[in-house]
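Here's a structure for you.
Every protein chain but one is kept in place in this view of the complex.
Coming up: chain A.
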Amino acid sequence: MDDLNPLAGTAHLLEEVDKKLMVLLRDGRTLIGYLRSVDQFANLVLQRTIERIHVGNEYGDIPRGVFIIRGENVVLLGEIDREKEQKLPLKEISVDEILDAQRREQEQRQEKHRLVSKALKERGLAVDANIINEDFC
């Protein structure tokens, strides 16, 4: 690609256009859809997108449609291998079940945070709960 290319820097993303991709966002969410377009900021257009929620070795898919994702919120993206996709070592469960599982996991995490900050407090360490609760995974 020459220097006049207005999309310089996204050359490799262009090769992914029209492929089925997984996109991980900075808030930890996973989206899977067909990449239809990119620009120089790595803003993405995903079509036929699903949001996949993983809890343990179970997952659930929620249909979401068309996304325009602002590039700065993307952590990584990768092509889905259609063959390997058929034999995932994971179990698909319904949306309601996965949302339930997710909520339970969230509650457990909060409980753990609560105990940790309590223990730290007893040892004279002040911890800002907001910092712990922010989940930047």
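Operating definition for what follows: a contact is a pair of C-beta atoms (placed from the backbone, for glycine too) under 8 Å apart; a residue touches a chain by one contact, two chains touch by 3 or more; residues count from 1.
Keep this in mind: contacts and distances are computed from a predicted model.
Novice: For the chain that's not shown, choose its UniProt protein name out of "Ras modification protein ERF4", "Translation initiation factor eIF2B subunit delta", "Trafficking protein particle complex subunit" or "U6 snRNA-associated Sm-like protein LSm4".
Specialist: The record names the chain that does not appear here as "U6 snRNA-associated Sm-like protein LSm4".
Novice: Per the definition of touch given earlier, which of A:48, A:91, A:104 or A:118 contacts the omitted chain?
Specialist: A:48
Novice: I need the residue numbers on chain A that touch the omitted chain, in ascending order.
Specialist: 5-7, 14, 17-18, 25, 27, 34, 36-39, 43-45, 47-48, 62-70, 73
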